[in-house]
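Here it is: the structure, laid out below.
Shown here is a partial selection of chains from the complex, left in place.
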Amino acid sequence: MWNWFHKLASPPHFYRIASAFEPWLLWLAIACMLTGAYGGLVLAPADHVQGDGFRIIYVHVPAAFLSMFSYALMAVASGIGLIWRMKLAFSVAAATAPVGAAFTFLALVTGAIWGQPMWGSYWEWDPRLTSELILLFLFLGYIFLRQALAETRQADRASGILALVGVVNLPIIHYSVEWWNSIHQGPSLIKLEAPSITTDMLWPLLAMIIGYQLLFLAILMTSVRTQVLQREQNARWITEQLGTENIHG
Amino acid sequence: MDTTSYSLEWQDLTLWRGERCLQQGLKGKLASGQAITLKGPNGCGKTTLLRTLCGLSQPETGKVLWQGKQIHKIRNKFHAHLAYSGHNNGLKRDLSTRENLRFAARLRGRHTNQNELLNGLRLTACADLPVRNLSAGQQRRASLALILGSGAEFWVLDEPFTNLDRSGCEWLARRCNDHLGMGGLLLTAGHQDSLLNPERETIIELAGAN
Amino acid sequence: MLQAFQLVISRELQMAFRRWSDLALPVIFFMIVCMLFPLAVGQDQAILQKIGPGAIWVAALLATLLSLNTLYREDFDDGTLEQLALSTQPLTILLLAKTVAHWIVTELPLIAITPLLTLGFNLPAEGVYGLMLTLLAGTPALSLLGSVGAALTAGLHQASGLIALLLLPLTIPILIFGARAADLAASGQSIAGPLYLLGGLSVLALTLCPFATAAAVRVSLD
C-alpha cells in the first residue's frame, strides 16, 4: 500500500498516469452531463410550486457540492504535503484552488439567479449563502497568498497552513441550514434517511453531480500536470517524456 | 564556556533559490577551535549556505549535523550553542542598544557584563539612543555585541566587517581569535582579506554560477 | 519557558509604552470608525440604536486588523524574527507571548473605551455591559487568528490588503456571534449561550493558532 502510494506520488509516474486517464475522464464527464441535462431539462416534470424555474438546480447543486468538496480536497492535500513533504500533494492543492473558486462562484451566481424568483431578491444575508461567500474568499485568500509568495517552496507551505486553518469553515457551511433557521433549502440528498425528492428529479441530479465530479477530476489532472511540468522543468524525465510524446504524436 | 568539543558537519548540500541551483554537493566539517570563511563572487550563495547551516532555510537535498545529529531534530539544543548575525542586524529599531542587549541576554538566561562589551565596541556614548538613530557602523557594532555577549560556542557571521571602521575591524578580529582560542567555532562570509589567525582558518571558495 | 514568555511580553509592553502612540492609535482608530457611522447613516435614533452593537464590533475587528499589519513585519525586516527563531526557547511560546502582548496593548484599551462609544449610539446601560463581555470573550480569538495571518505575510511588503483577505473570512463567525450576543444584551435577554460559544472559540484558537503561527514564521524566514 505504502509502496503504491509512493510510486503514485512520484511526479514522472503521476504524469504518465494522469496523461492516460485524462481523456477518459473528460468523455465520461461529458456523457454523464449530457444524460443529466436531458433527464433534467426534458424528462423531469415541472415542479408544482416553482414551475420550470427549479431546473437551475441541475447546475446549482452540483456546483455547490463541488465547491465544498474541492476545499476539503485542497486542505487534505495541503496536510499531506506539510506532513510528508510531498511535492505532488502541494501541486494538487495548488491546482484545486482556482477550480474550486470557479465552482464556488458558479454556485453563488446560479443561487442568486434562482433567488430572484424564489425569495424576491438576489441576495439575502442568510447563513448558508454567507458561508458560501466566505468560502469564495477563503479560496481567493489562498490564491492571492500563493501569488504574493513568488518562491514555490515557500508558497506551498504557507498556503498549506492557511488551507488547514480555513477548514473550520466547512462544517459551518454544511450545517448552517440546520443550526440557524435559514431560508435556504434544507438537505434533501446528502443525509442519512432516504432522499426527499422524486426519483424523476433525482436521477438527473445524481448524473449531473457525477458528471461535474468527473469534469472536476479531468480539469484537475490537466492543471496538476501543468504544475508538475513547471516545478520539474529542469528534471531529466521531463525531456525524456516530452521527447517520447513527440515521437508518438 | 565549557570545554566539550563540538562539531558541525554538512553533506551533499544542494542549494536552490527559485528556479536556480546555486551550489551542488557541498560538504564540509567544522570543529571546536576552527574557523571557516566562505568566499566567492556576489550572489554565489554564501548567505544562503550560512542560513542553511543555521537551520533557517531548508536545503533541497543533503543534511546538516551538529554533534552527529540532524539539526532540525535537536533544534533547541543546537540553538543553545548558536549565535547568528545576518545582513539584517537583529535589533529593534525603537529600543536602545542597551535594552536590545539586555533582552537578548535574558532570553538566553544569561547575565552579560554589558559595559565592558559596549566599551570595547565604542558604543558607550550612544548606548541609550534608539537603534534607528545610530550610524550604519554603530548599528553593525550593536548587532555584533549581541553575538559577542551571547556566550554561544558557534558563531555564524555574515560579512561582519561591513560598515566597520579600521579599528573596529581589528577589534573584532581579535575577539574572534580569542573565541577560537577558547575552543569556539566560527563560520563567516566576507570579501575582505582575512584578519583571523591563519592556522585556525580554512577558506572555502564557492564558485559563481555565471 | 515561562520566563521567556514573560520576558517577551515585558519587552513588547516596554516598546508599546515607549512609543505610546502604539497604544493610543488603535483606540483612536476604533473611536473614529465608530464615529463615522452616525455621520454616514444620519441621526435617526432608532436606527442608530439598532446598528450600535454591530457597528462597534465591526470597528473593533477593523482596528485589530489594522494593528496586525505590523505585528511581525518589523521583526522580519530588522532581523529580530530570525533571532527569535534561532532562540533556545520554543518559538511557539515566544510568538504566543507576542500575541498576548498584542491583545493587551490593542484590545484591552479598546474594550475599556467601549462604554464611551456606546453613548454615540444611545445604547441602554445593560447593553453596554453585555457588549463589553462579548468583546472580552471574543477578541482573544481575533488576536490569535490574526497572528497566524500576520506570520504568513511577514515577508511581504504590500501585505495590508492581503492580511485583510486572509483573516476576514476566518473572523466572520466571531463577528457574527459577537454582534448577535451584543444585540441580545441590548434588548435585555440572556447572553450566556453565545458568550460561552465565543469563549469556546477563543480557547480553541488558543490551543491551535500558536502552532500554526510558529510554522508560518519558519516558512516566512525560509
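To keep things simple, chains are lettered A, B and C as they appear, and every chain counts its residues starting from 1.
The working rule: contacts are C-beta pairs under 8 Å (C-beta built on N, C-alpha and C of every residue); 3 or more make two chains touch, one makes a residue touch a chain.
What you see is a predicted model; the values in this text were computed from it and never measured.
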item: Chain-type multiplicities in the full complex (formula in displayed labels); value: A x1, B x2, C x2
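Following the convention adopted for this analysis, only the chains that are shown with their structure count from here on.
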item: Neighbouring chains shared between subunit B and subunit C, ordered by label; value: A
item: Pair of chains joined by more contacts [C-beta pairs], A-C or A-B; value: A-C
item: Identity of the chain that, by mean CA position, is farthest from subunit C; value: B
item: Rounded Å distance, subunit B centre to subunit C centre (Cα mean); value: 37
item: Centre-to-centre distance between subunit B and subunit A (centres being mean Cα positions), rounded to whole Å; value: 48
item: Residue numbers of subunit C (touch at least two other chains); value: 222
item: Multi-partner residues of subunit B (at least 2 other chains); value: 58
item: Subunit C contact footprint on subunit B (complex, rising order); value: 54-58, 76, 79-80, 82, 84, 86-95, 99, 103-104, 106-109, 143, 146
item: Contacting residues of subunit C [partner subunit B, same complex]; value: 3-4, 7-8, 11, 14-15, 18-19, 74, 77-80, 82-83, 85-90, 221-222
item: Subunit B-facing residues of subunit A, complex; value: 150-153, 233-234
